[in-house]
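Only a single protein chain was left out; the remaining protein chains are all shown in position.
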Amino acid sequence: MGSLHEECGVFGIWSSDRINAAQVIYYGLIALQHRGQESAGIVVCDTCGPIGNISSHKGMGLVSEVFHGEELEKLRGNIGIGHVRYSTAGGSIEENAQPIFLNYAKGTLALAHNGNITNAEEIRKELQDEGAVFNGTADSEVIAYKIARERMSVASIEEAAAKVATGLKGGYALLLLSPQKLVGVRDPLGLKPLCIGEIERGYILASESTALLAVGAKLVRDVKPGEIVTITKDGIKSEMVLKSDKKAHCIFEYIYFARLDSKIDGISVYDARIRGGMALADRYPVDADVVTGVPESGLTSAVGYSERSGIPFKLAFAKNSYVGRTFIKPTQGERMSAVHMKLRVIESVVKDKRVVLIDDSIVRGTTIKNLIREMREAGAKEVHVRISSPPFLYPCYYGTDVPDNSLLIANEHSTEEIRQQIGADSLGYMCLEDLPKMTGDLPLCKACFDNCYPV
Amino acid sequence: MGSLHEECGVFGIWSSDRINAAQVIYYGLIALQHRGQESAGIVVCDTCGPIGNISSHKGMGLVSEVFHGEELEKLRGNIGIGHVRYSTAGGSIEENAQPIFLNYAKGTLALAHNGNITNAEEIRKELQDEGAVFNGTADSEVIAYKIARERMSVASIEEAAAKVATGLKGGYALLLLSPQKLVGVRDPLGLKPLCIGEIERGYILASESTALLAVGAKLVRDVKPGEIVTITKDGIKSEMVLKSDKKAHCIFEYIYFARLDSKIDGISVYDARIRGGMALADRYPVDADVVTGVPESGLTSAVGYSERSGIPFKLAFAKNSYVGRTFIKPTQGERMSAVHMKLRVIESVVKDKRVVLIDDSIVRGTTIKNLIREMREAGAKEVHVRISSPPFLYPCYYGTDVPDNSLLIANEHSTEEIRQQIGADSLGYMCLEDLPKMTGDLPLCKACFDNCYPV
Amino acid sequence: MGSLHEECGVFGIWSSDRINAAQVIYYGLIALQHRGQESAGIVVCDTCGPIGNISSHKGMGLVSEVFHGEELEKLRGNIGIGHVRYSTAGGSIEENAQPIFLNYAKGTLALAHNGNITNAEEIRKELQDEGAVFNGTADSEVIAYKIARERMSVASIEEAAAKVATGLKGGYALLLLSPQKLVGVRDPLGLKPLCIGEIERGYILASESTALLAVGAKLVRDVKPGEIVTITKDGIKSEMVLKSDKKAHCIFEYIYFARLDSKIDGISVYDARIRGGMALADRYPVDADVVTGVPESGLTSAVGYSERSGIPFKLAFAKNSYVGRTFIKPTQGERMSAVHMKLRVIESVVKDKRVVLIDDSIVRGTTIKNLIREMREAGAKEVHVRISSPPFLYPCYYGTDVPDNSLLIANEHSTEEIRQQIGADSLGYMCLEDLPKMTGDLPLCKACFDNCYPV
Partner (left out) sequence: MGSLHEECGVFGIWSSDRINAAQVIYYGLIALQHRGQESAGIVVCDTCGPIGNISSHKGMGLVSEVFHGEELEKLRGNIGIGHVRYSTAGGSIEENAQPIFLNYAKGTLALAHNGNITNAEEIRKELQDEGAVFNGTADSEVIAYKIARERMSVASIEEAAAKVATGLKGGYALLLLSPQKLVGVRDPLGLKPLCIGEIERGYILASESTALLAVGAKLVRDVKPGEIVTITKDGIKSEMVLKSDKKAHCIFEYIYFARLDSKIDGISVYDARIRGGMALADRYPVDADVVTGVPESGLTSAVGYSERSGIPFKLAFAKNSYVGRTFIKPTQGERMSAVHMKLRVIESVVKDKRVVLIDDSIVRGTTIKNLIREMREAGAKEVHVRISSPPFLYPCYYGTDVPDNSLLIANEHSTEEIRQQIGADSLGYMCLEDLPKMTGDLPLCKACFDNCYPV
């Protein structure tokens, strides 16, 4: 039900053909739009032309709001990077839109970043002491500036990136564009995803494989944790510069962030969610007539639950897709609540039925409470709630925006108390020990559930 | 898959309380947004204040784009009407946005209209000969002007409306707002829907019952074909001024236009679609492993097909909800098609499976063709297509915008030819004689299928 | 030098021809633009058409910013009123733009107002107690509302206006537009100007005669203090409803507000200023080589001074007309001051010369101080300053926005002290007893100089 915020999506392309890179990036970003709806941007460079022009455009809003035919047409070049943003660090202001694009004494540098750098403020202060002036408040600008600073004294952008990356803490996937190169950097723990795709005479780097499919590219592999890949006219070069014995992939990519048709670090997101639903069915079986999920993110787990339990899966909600970002939330009494506007229970599905209702998480609990009440009003005899993630107990420092009050509800109330609050007949959260059923033996970061931060 | 265009939605409220009518209308329009995304507007009147102020606001775009807190706050009044529009007659220009709001010598008049008046051009010419000047090109402005003209010589707005309505041809549901009254008019055939809701000290008139539910009102009944209802401080008054022996409710409200949770002329839209899917299962059974539908409109019929056939229902598509109105359609080769951007087949669902795929209609056939090809590429062994409406063979004159080429494909090609074109293993369209299975003995207009126009 | 703010300008037209009233009003307002640059608006009514449509448009900014071809084209009608505004009462917000346009139970009413109603707040409270809700904060909306309220119980708009006007205090010129009539009201003291013009088959009411000339109309006469004129298809009707023995025309219309080519209450503004300059020459003669004025408002008095004294008149300043409303004022040191950007002394004119410099008023004194210093730097041997108005000592309650600190400088400093502060060789203010030399025996309001308020 959209309670957690995605972070950011990055997409880069290098082609030796005279292709229209901006157009490919546009479709790549549309495919990654679920990762960030706050701003979008594209920077391209024309390595085929006589002087190597570089151009850029970015703005607040969705990809389709920021880019129209006109803007795309002005972005001429065969290599480039793009970004969609949800603000994790730095406020929601235009200056924080990415890619960060620097014009400086050594030329130009563009950077697109997904993740969170926990020591960005220290670096910012250090640079400000040297005289740096920043336009925005985001950690991404700090990294870009730091790399430009480093580039004043080393020979290549990837060398500068390697030097800077060794000093970064946190989780990140970075794309850099210099006039001739596309560089990708993934944090040593592998917290943030980044994958490599292949096109006819070039390569793509993207946050999720769905973006490769969207533009007709083939998934080659994921960028390895701690790896820096540099793509030039001489092909792709890999360096393992950031060493770490430990890996810690973010479990939330599978539970919530990534698109159903993506494959991340070898595991299909759809399959992981189906298996999550099955684990819930095993752990919390119940005698019921119908299984359903809260659209969109609860639906796949519901299908898994249905498959394992044999209880038929139905779509129980009529969804109003026009209740969006700019919708004015109702204030005058709860009958006209936002969730009531967005999702309406279909009477014929639930009337006189015992219902299993699956959602991906509980934040404040008001959404699920409203839905359960509506189900009862529509005639449901019982409503059994299953949640496809464990309760949030601890904050995330790597870029996932867990609302404070969702930490609160799970910390301050027992499952039984929450069940009573939301008015369910039964309530079951995914168990910590069942998570491996979703993702197998992939090493995970699940600090928000168990307080074990990987660094 | 959105091949047909909805028409318009209307919503009116009369309350003797000092309620904020604009806010209620806002939520009512959000609930009717699926009926028209081109423009939105609200007019309210304050019958409680000392001089009876009237105010209005409208604009191009979605309800949430046209109305922000600021605009709503300026609309002060306890009675009012609203409108969402998809252009059926008149081009897509700001001047055609509704409600039409006239300031004229007798005062003010607002009108909101769903439908199509087939003799509007004659009336327009007649009025222009008398000196009328129109701002826009829509039939709605012509009706409003005609009613204002009539009002110069009769005593009440409902009397003027009755006089004008007797001269109108076509299908329509009209709402009128004068400084003290809310008037609703439904065409004598009942082509366009209009229902009455009740709130604590007032009434609502709306295109669909889902809008009543959205604002916490109770469905009283549908306005009868040919009925004029007038709501004032003396309550609700009904007059059957437009006589017709025949009724002809538009079948497309059930197949496609209306929301799943609406009930129109006594029949639940969800139930009608489930029964449609069942009829398809009876008529075109097939040995298969999974049933799925093209989101959103094909999904409910797919559930019906699954229930009747016993073949499990699955969600086979990952949907990108950001591929919207302003999305730039791909042009360079079919791998990056708009449908490919919007809907991605989930491999795990269809791999090595025999699939039944249900959609509501076939227009040019390119969408379904692309989806079938993607399914095969994802490993589907067989793809059997079922369409929950008969083929379009004739144009609609009452406000449904059937694209010309959809008439063409069904007129010029046999079902077998279309099956080959789209690459399906089998193809079955809803049979004309099965339509009563959806809606029982309700008299229907199905002229677009059988050429039997009700007038 | 623009130290005082003009108030507002009004323009109305009634024609029995099918003319385009909006276009005439547009040019009339352009001609009155000097009276208000904050907002502009037009309301028209089509008394020739079958239903008497009324339409309106207004917005923040200059006439040419608010009205483009498109907006004008939509305003169809042969009678109408327009307004340009400088905020005297009520803040600078869009809601205060005029004409005020009310849609109410009795129809529509538009009002355009120049002046200030000193008891508006009492009336506002009274109406609010009855349930009135106001959109803006201006006194004009209060008057319009009050007239609409009165109109609920009397037979005509001019009757309602007469009733309301008897209760108004302050200075005002009002235009009212009802669907068939144009009404003009002037306050009983004649504080605010309003004149009547004649066109082929109609009449014009305007704040200044320059607006009549602009649109090719002939000045008939000024509206008399306390007169209400009503223009309908039966011609012009005059009623002297607001009695007052005293008249008190605002001296500032002649000194500063009105355009040079206007004639107000029988006196040419140009001639008044020439005579003002002559009075200064008589009162404060000086041996000098050149007379000049601070553009634009000081120039005419300078010509008068030159004519009387025989000292040649020269243009001593190169003016930068691009230093306008949105200009960012310099902050870093006085060399780049706003006045330095706007007016540059031409060395050849003043070098080695004794200069007489005339301005219309001294507010803070910084402008004239800067100009004097620049003159000396350009080589002027002496700079003698003459001011064509007496010093401001008291506030204006009738709509003239005298800055507080201009009252201060004259109250707290002697003329000699001010001369020293601004660095002039001599300084002479217009004497109170010389004002009649400008305007003859016209009864004047000069309360801002002598504290004798007419009411």
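As written, the chains take the letters A, B and C, and residue 1 is the first residue of each chain.
As a working rule, a residue touches a chain if its C-beta (ideal position, glycine included) is under 8 Å from a C-beta of that chain, and two chains touch if they have at least 3 such contacts.
Keep in mind it's a predicted model, so treat the numbers as computed, not measured.
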{"item": "Where the missing chain makes contact, among the chains that are shown", "value": "A, C"}
{"item": "Touch with the omitted chain, as defined above, among C:H340, C:K369 or C:K446", "value": "C:H340"}
{"item": "Identified contact with the non-displayed chain, of C:A120, C:L213 or C:V355", "value": "C:L213"}
{"item": "Listed residues A:C8, A:I42, A:L102 or A:L242, member touching the removed chain", "value": "A:L102"}
{"item": "Hidden partner chain, touching residue among C:H34, C:K58, C:K181 or C:R308", "value": "C:H34"}
{"item": "Interface residues of chain A (partner: the chain not displayed)", "value": "46, 48-55, 74, 76, 102-108, 127, 130-133, 135, 145, 148-149, 152, 179-180"}
{"item": "Interface with the unshown chain - residue positions in chain C", "value": "20, 23, 26-27, 30-31, 33-34, 37, 62-65, 67-69, 72, 210, 213-216, 259-261, 268, 270-271, 274, 296, 299-300, 303, 312-315, 318-324, 326-328, 330, 332-333, 335-336, 340-341, 344-349"}
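Please note the rule applied: only the chains that are shown with their structure count from here on.
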{"item": "Rotation in the CA alignment of chain B with chain C, degrees, nearest 5", "value": "180"}
{"item": "Most distant chain from chain B, judged by the mean position of its C-alpha atoms", "value": "C"}
{"item": "Distance between chain centroids, defined by C-alpha means - chain B, chain C (Å)", "value": "55"}
{"item": "CA centroid of chain A to CA centroid of chain B, Å", "value": "36"}
